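Coming up: subunit A.
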Amino acid sequence: MTEKIIIAGSGGQGIMVMSKFLSNLAVEAGRFTTYLPAYGAEVRGGTAHCMVIISDEEIYSPLIDKVDALIVMNAPSLVKFEGRLKKGGALFLNKSLINIKPKRNDLQVSEIPFTAIAQETGNVKCANTVALGAYLGYKKIASAKQTDVVLAKMLEGLSREIIAVNKKAFERGMAYGK
Partner candidate 1 sequence: MDKIFGRPKSLRDIPTHYCSGCGHGIAHRLISEVVDELDIRERIIGVAPIGCAVIAYDYWDFDCCEAAHGRALAVATGIKRVRPEAIVFTYQGDGDLVAIGCAETIHAANRGENLTTVFINNAVYGMTGGQMAPTTLLNQKTATTPFGRDAKSAGYPLKISELLAQLSGVYYVERVSTDSPVKVLAAKRAIKQAFINQIEGKGFSLVEILSACPTYLGMKPTAAVKWVREEMTKEFPLGKIK
Partner candidate 2 sequence: MRNQKLVPKVEILHRETSGSRRSSYKVTAFGKTRNQKILISGNEAIAEAAVQAGCRFYAGYPITPQNEIPAYMAKRMPGIGGVFIQSESELAAISMVMGASAAGARAMTSSSSPGISLKQEGISYIAGAELPAVIVNVMRAGPGLGNIWPAQSDYFQAVKGGGHGDYHNIVLAPSSAQEAFDLTMFAFDLADKYRNPVMILSDGMSGQMMEPIVIPEDRKNLLSGICCLTSEKKWAVTGCKDRLPNLVASFRMCLGDTEKLNQHLQGKYKQILADEQRCESVGIDEAEIIIVAYGIMARIAKGAIKTLKAKNIKVGLIRPITLWPFPETQITQILKHRLGRVKYFLVVEMSYGQMVEDVRLAVNGKAKVEFLGRAGGGVPTEEEIIKRLEVISDKL
């Protein structure tokens, strides 16, 4: 199994956290992984993106040309990265903030209102957690137990309330992804 993922959005949407989550999950599942953030000035303001590779084999180049899955949290990211998806690739887009349609028709598109769901669960900042849930509902990277371990670790130190909201957001997302 080799899964190449690009996660993109605007600065502050938790793009890097999502990406780190996936890489940490890969580690927990005993897989190889690389996490390569776009570390330029563009991180502040415009689109932030991160390349994550998860594989059962040693990963050579951390750079991704064609992606298996693309998670976009805002419209500019969809425009920028849609072309990078493989034919039949999985596209997860944040319907709440993206009012344009993908141009391609050879993709598996999941339009999910990540931001709206996050708001419903009690914290708009959890949109990234919803998206993560949706992606992991679709693609099995690790066992439920491993996912729980990483989720608990990533949320360590936060208030009980925030943890509860995130867990709920994750589950809501997961239900969409399945």
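Candidate entries met the following condition: all candidates are chains of the complex that A comes from, given by their letters.
The rule is short, and it goes like this: a residue touches a chain if its C-beta (ideal position, glycine included) is under 8 Å from a C-beta of that chain, and two chains touch if they have at least 3 such contacts; residues count from 1.
All figures in this text were calculated on a predicted structure; none of them were measured in a lab.
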Touching candidate for subunit A, same complex, options 1 or 2: 2
List of subunit A residues in touch with candidate 2 within their complex: 14, 16-18, 20-21, 23-24, 26-27, 32-37, 39-41, 60-63, 65, 125-126, 128-129, 132, 153-158, 162, 166
